[in-house]
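Excluded from the complex is one protein chain; the other protein chains are retained at their positions.
Presenting chain A:
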Amino acid sequence: MFARYLRRELSGRRKQTAIIATAMALAIGLVIIVNSLSAGVRNAQAGALESVYGVGTDVTVTATPSPPAEGERGPRFEFGAGDGSDTGDGTTAVSQSRLATGRGSATFDAAAVGTVTAQDGVEAASGVLSLTNMTFDGELPQAGGTAGTGTAASGAEEGQAASSRAGGSFDVNSFTVMGVDGNAGSVGPLASATLQDGRTLQASDAGTYTAVLDSAYATTEELAVGDAITIADQEFEVAGIVAGSGSDAETASNAYIPLDVAQELSGSAGLVSTVYVRAASSDRISTLKDVLEAALPENTVNTQEDLASSVSGSLSTASGLVSSLGTWLSAAVLAVAFLLAILLTISGVSRRTREFGTLKAIGWRNGSIVRQVAGESLVQSLIGGAAGLLVGLAGILLVNAFSPTLTASARAQAAGPAGGPGGLAQRAGAAADVVLHAPLTPAVMLIAVGAAVAGGLLAGVLGGWRAARLRPAAALRSVA
């Protein structure tokens, strides 16, 4: 009787059913789309971060950035009287390559890697040293046989500068170099990189002048496996070429060399700039963060969630839109749909006062009437939920059909604080074009069903409660 009465009431009150179902469908469709987009953006952010921090990196430990000390300047090139060779036209040809941490870049004791590894909940940890290699190459005017000093600052956006002075001319080239631990295995910046040619760095490379290059950088510089690259005035053999996870993605650095070599050449013995950490359990990451912060109070500990804020570009804009406008819009529409369902259900109960009075008069209990009203409301909402699921699916299909491409760049935390040397900090990150996919997950579908059930029950229980409160004698007097 319950089902038949319910069916007849819904088909007999099509207008109300249609209004509630439509409102619910729009709201739930929007919730599905926003949730799916949100998941897509999160995936894209994770992809962008992986290219910098590597697959499986849950937490990074860096030195807490500090502003440059007073008088601190960028890398300097100093040339003595005996440096360079006379060109015969009044200038001296000089060439110098230096490997150093950028101005304001923070390093810390590599013993932190051991401290991190010793903590409960840490599965693996690896330290890296982020550096910049700058090459000064050009001619300086001779100054009457007096020793001169040329200084080049690293300020060009593209890492390359050209200048001339009193007949001299020189180029300043820079690229990023990362010292990585060949034992790191599956954690670290190279963990997510795809090997395109040659081989990646291994534990046996420690102490050798071996380099692995980023694919984009190698293409630009026309370098291939077996070629030589100069870093800190030393010839390194290119052992492999790697690329980021996406087709256009760059990796975290232009070049990768063994950590001990990087420390030695940059004068940073026993120092690292970032420790990459993989947690033993993904659900203990926030606890692990607390543990690491306690163990290394001088350092900054970031989780992937914290690092997501370092992703910039249109992906960041999309993320902001989804998390702010999308969430609030879907919440507002859902609230309106719920309110509409409640008001229409209560209004329906008011219109049916005499009907419920009659049911009470013929012996229906309050519980049966509440169940009837709640059932009708629930079915109306479920119809809306089903329609909303279709609306949401259509929206997701539309998003995936258009597959909007977003640009994402993730700046490595170790690259230095904001305001560091222009351009160089940016070079220590990775840029990628990310195609936004809105995934349809069981969680999204559960949200749709859950929202429909919640809305229906809320409206039904409130309407049913109102119906149950009617005194039969008074309800029968109703002229409605």
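Following the convention adopted for this analysis, a residue touches a chain if its C-beta (ideal position, glycine included) is under 8 Å from a C-beta of that chain, and two chains touch if they have at least 3 such contacts; residues count from 1.
Just so we're on the same page, contacts and distances are computed from a predicted model.
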Field: UniProt protein name of the chain not shown, from "Xanthine dehydrogenase family protein subunit M", "ABC transporter ATP-binding protein", "TonB-dependent receptor" or "Cytochrome C oxidase subunit IV family protein"
entry: "ABC transporter ATP-binding protein"
Options A:Q234, A:T327, A:N366 or A:N400, residue touching the unrepresented chain: A:N366
- prompt: If you put the missing chain back, which residues of chain A would it touch?
  reply: 1, 4-5, 8-9, 11-13, 354-355, 357-366, 368, 471-473, 476-477
